[in-house]
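Omission of a single protein chain aside, the complex is shown with its protein chains in their original locations.
Moving on to chain A:
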Amino acid sequence: MVAFLVRRIFQMFVVTIVAALLSYGLLYLVPGGPVDALLAERQNSGQDRINQADIQRVQQRFDLDVYLPFRFTRWLIGWPSGPLFGSVGADWAIGCQTPGQVRLVYPDGTFELVEEGCADYLTLAELEGRRVSRGVFFGDFGVSQVILRDRPVSDLIATRLPYTLSLMGASILLAILIGVPIGIYSAVKQYSRFDYTMTTIAFIGSSLPSFVFGIFAILIFSVLAQRAGLPFLPPGDAVGVRDYTIPWIGTVQAGSFLDRFLRFLMPVSVLTFINIAGWSRFVRGSMLEVLQQDYVRTARAKGVREQVVITKHALRNSLIPFVTLLAGVLAALFGGALITESVFNWPGLGRLFIDALGRNDYNVVMALLFINVVLLLIGILITDILYTIVDPRIRLG
């Protein structure tokens, strides 16, 4: 077991680095970015025309003038931040501040200017004094570059984390509490009216995207309900900013428990419904497979009561594959629901991630991706260990 854990932790370390490297590289390969956004401002620009010095300032702020491998290590471990050991390699080029230009002169006399090479290299000495985090490996995610400019990413995450944990925690818990029994009952009562109903609902839940559910829920339970003079739910947010009156309930004070609860209902219901749809089908399939096993037939043949057959012989074995699904729960708890949070304006990490992607806040995006990778790997490790508990036949080693 110890050897297994040591090996797995080493593997996790390697996978984390590779995942971080790939996501970091891909993020910067995406077309667009702060310099393109700045260049777009040059359209018809007058007084504040952007020049090369302005571009360089933006590149410095985002570390875009540092070659990608060094940019990555600066993000990962906060290195390099200047000459090595104080003076070694002060003139080593680790980036390019101004791209070189080459004039290609064709035999017919025409020519064109193309960017090639570098006209002004960035040296280690020039990095000295430039702001750099201690590195994500040491728990420093740096500062937000756009969303809350120049303030720590960890502060930004801390403000959103409670909302995501509450939303995702409640929906996952509810989905397990409701989805697993539904799946089991559907399997036990295969082809019954209940099974058909649940199968239909599960297909709808799995097929329709969450934003469709979200928009319909808002339309029905908020907008139309309010217009019809019926009790309604607030369309979004985690907390209200002013009091409101709901028919039959009365005035709801902004920020009160009732206000928060009412706003919590719709997003958590949508997420729960979607999770139930997927998980109940999974449990049903798994349970059906187990119910057809010889040992279940043997138990029944021995005259064991059906309830005991289901709960003792079939249920435990059918839940083994279900444990694998839970590997992603930890990451999902943290990652939030990207679309649902946006649709309901829920101030969680999912919405933050989408916002950060759209606004080129690289440090925020990478922090969230990195934490997700680590949590997913921890989730997989826990799943592997859980496997040995739920299935005694499995030995780690």
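Simple rule for what comes next: contacts are C-beta pairs under 8 Å (C-beta built on N, C-alpha and C of every residue); 3 or more make two chains touch, one makes a residue touch a chain; residues count from 1.
The rule we apply is simple: contacts and distances are computed from a predicted model.
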Not counting the visible chains, the remaining one has a UniProt entry; which protein name from "succinate dehydrogenase", "Peptide ABC transporter substrate-binding protein", "Cytochrome c biogenesis protein ResB" or "Hydrogenase 2 operon protein HybA" does it give? "Peptide ABC transporter substrate-binding protein"
Where A:Trp92, A:Phe137, A:Phe194 or A:Tyr244 are the choices, the one touching the absent chain is A:Tyr244
Please identify which residue in A:Ile94, A:Val153, A:Met198 or A:Ile218 touches the non-displayed chain. A:Ile218
Among A:Gly82, A:Gly142, A:Gly236 or A:Gly379, which residue is in contact with the omitted chain in the full complex? A:Gly236
Contacts from chain A to the absent chain lie at residues 31-32, 35-36, 38-40, 42-55, 57-58, 61, 98-115, 119-120, 143-144, 146-151, 155-156, 159-160, 215, 218-219, 222-223, 226, 232, 234-242, 244, 342-345, 347, 351-352, 354-355, 359
